[in-house]
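I'd like to ask you about the structure that follows.
Just one protein chain is left out here, and the rest sit where they should.
First chain written, first letter: the chains are A, B, C, D and E, and each begins at residue 1.
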Amino acid sequence: MTTLTRRYRFSASHRLHAAGFTEEENRELYGKCNNPYGHGHNYTLEVSVRGEVDGKTGQLARPAVLDELVGREVLAELDHRSLNEEIAAFSGGGEGMVPTTENLAAWIEQTLQAGWRTAFPDGKPELCAVRVLETKRNSFELRT
Amino acid sequence: MTTLTRRYRFSASHRLHAAGFTEEENRELYGKCNNPYGHGHNYTLEVSVRGEVDGKTGQLARPAVLDELVGREVLAELDHRSLNEEIAAFSGGGEGMVPTTENLAAWIEQTLQAGWRTAFPDGKPELCAVRVLETKRNSFELRT
Amino acid sequence: MTTLTRRYRFSASHRLHAAGFTEEENRELYGKCNNPYGHGHNYTLEVSVRGEVDGKTGQLARPAVLDELVGREVLAELDHRSLNEEIAAFSGGGEGMVPTTENLAAWIEQTLQAGWRTAFPDGKPELCAVRVLETKRNSFELRT
Amino acid sequence: MTTLTRRYRFSASHRLHAAGFTEEENRELYGKCNNPYGHGHNYTLEVSVRGEVDGKTGQLARPAVLDELVGREVLAELDHRSLNEEIAAFSGGGEGMVPTTENLAAWIEQTLQAGWRTAFPDGKPELCAVRVLETKRNSFELRT
Amino acid sequence: MTTLTRRYRFSASHRLHAAGFTEEENRELYGKCNNPYGHGHNYTLEVSVRGEVDGKTGQLARPAVLDELVGREVLAELDHRSLNEEIAAFSGGGEGMVPTTENLAAWIEQTLQAGWRTAFPDGKPELCAVRVLETKRNSFELRT
Partner (left out) sequence: MTTLTRRYRFSASHRLHAAGFTEEENRELYGKCNNPYGHGHNYTLEVSVRGEVDGKTGQLARPAVLDELVGREVLAELDHRSLNEEIAAFSGGGEGMVPTTENLAAWIEQTLQAGWRTAFPDGKPELCAVRVLETKRNSFELRT
């Protein structure tokens, strides 16, 4: 089994603020990430897929197919967007998730899984990891 | 003459939208940077100072003094902020500057020059360059 | 399960020299890392923790809590220090460990485990990996 | 168990073209990587080995021994070479493998395994991963 | 005056071999870069332009206009190509230039200057530097 990892970038803004906590608790909990007008990041996204290398093509997956899936389902949604205002899963005040990078990584993983068969009809290769780097010092990984 | 460059980071959000243009002209001009809800970046700031090395200390400048100046005047203002909403020079619709990285670099350069003598009373070393990297692929420099 | 990785830096000096070998064997074994007056590195430390994301806060761990633990127990001990002279585990000639990066990674892992409950009283999230990069070309990882 | 990873670089050229497909199918399959005269990359190779740290030397492996093996078996073969023209496994038209980075990673892994005992006669430490980065955005990993 | 630098990447293969030298002199002169079947690199190209920031748009240049020029005139020619076989200036044996990165940087600078007015009809901003990084350790710059 071989693993292919491809790296993508997107820029977005967010504000961390959780329903169910007071203003002061939010400030205490999220620090400057709770600043009221939001801030932003250049996120790096690494998507890893695992499978058998095709003996004839020498490829595990066609990069263009993975790029098209990630571009359509993830980057077109997130790039140059406000996570709080424009991504349904993170909107709606008390009903949406807080757009932490933990939740963002989970959203990306679920979004890719949901669309996986449109790109890879037989489910091969399989998605094996999603990593989101919020800054050079802070990253999150989901293995599946 | 020796040049010292120190590197800092801050995260902020912005939206590019210029007064005096129609909505459509703004979309045409700024592309996805004009998206209505803003987006953000991890900015890298490089500040270069130039001067003589002190024979006794072997230093061009005390790093802590420069860091204090940049921290107080620039990073405390910009980090985890919305440039459009929270920085006076970029606020106010038609009257503020568009928060492009060109204008942001100029604002940082002017802000550092204005406070320079509070950190370096005799004007030595002198500020010689401000560089702002918006992404790994896009940077701006002002030499003074 | 999600994994959070945070990256830290510290600068330290060391000399590789093992008790129980002759001078010549030490030179043969460690090469220029055995040079008698020591040398140093900018070490990069990556600490990974694994656990469940809290549904209310959207966080796996509060970054500030992890940073406080790593800062107090590891960085305050190692940064701008001589490993051979100032860290008890590596001092004392024949009785201390050789300050290789293998042993340094193990020391960091044990030190963090020993203090883990002061930061995370219920043991959640758990420490899952410690990686130390001695240079861009040489790194060590302990998974737990 | 500790893992040591060492990073190497080499520059090579290749052209992706598979026997058993028409010219047009090859263009469709590999895109610009099928351009007839080849192109090239600065490849990064990361080799990870896993084992017990020797209590006396504080080392998992002697870096010079691993470097000698990788240098002799891999870098001397691949660096500043044409994969299609000079590496037997990838030469010969229909009979060689297509020099995709998937196949290149597999070739490196097999080559290192074949020579492993010349460097580490007791098989310790063991090779645990080979990663090849073709560009900053595209990498492949084999775990063993 | 502000300087904008944008970074691009391309992959190409080349072989250093100069007409007017013997085979042995070429080997002596270029070392492994003279290997007969060529090798390749992931080149990084940085293009810097200098000018006044427009007061209304806050921009020195429209990034899309510069990207279109560089993409059309430079990247479309060089990316995934063999410099020796496919770029006229470097082809033709004794009559073409040796595809060193010095000559490649000069070719890029001249090509951009020749097409500059198609992108910037009034010559503003002006091209002020072309830098080509062949590897992380070797780069070339032309200032204009």
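The criterion applied here is as follows: a contact is a pair of C-beta atoms (placed from the backbone, for glycine too) under 8 Å apart; a residue touches a chain by one contact, two chains touch by 3 or more.
Computed from a predicted model, the values in this text were never measured in an experiment.
Taking every chain of the complex into account, the chain not shown here touches B, C, E.
Although one chain is not shown, part of chain B still touches it, namely residues 1-8, 53, 56-60, 62-64. Contact between chain C and the absent chain runs through residues 9, 11-14, 32-33, 35, 37-42, 79-82, 85-86, 135-136.
Contacts to the hidden chain, counted on chain E, fall at residues 16, 18, 20-21, 29, 31, 97-100, 102-103, 105-106, 136-143.
Please note the rule applied: only the chains that are shown with their structure count from here on.
Each chain's centre was taken as the mean of its CA atoms, and the one lying most distant from chain A is E. Multi-chain contact residues, meaning those touching two or more other chains, do not occur anywhere in chain C.
All chain pairs that touch, listed by label, are A-B, A-C, A-D, B-E, C-D, D-E.
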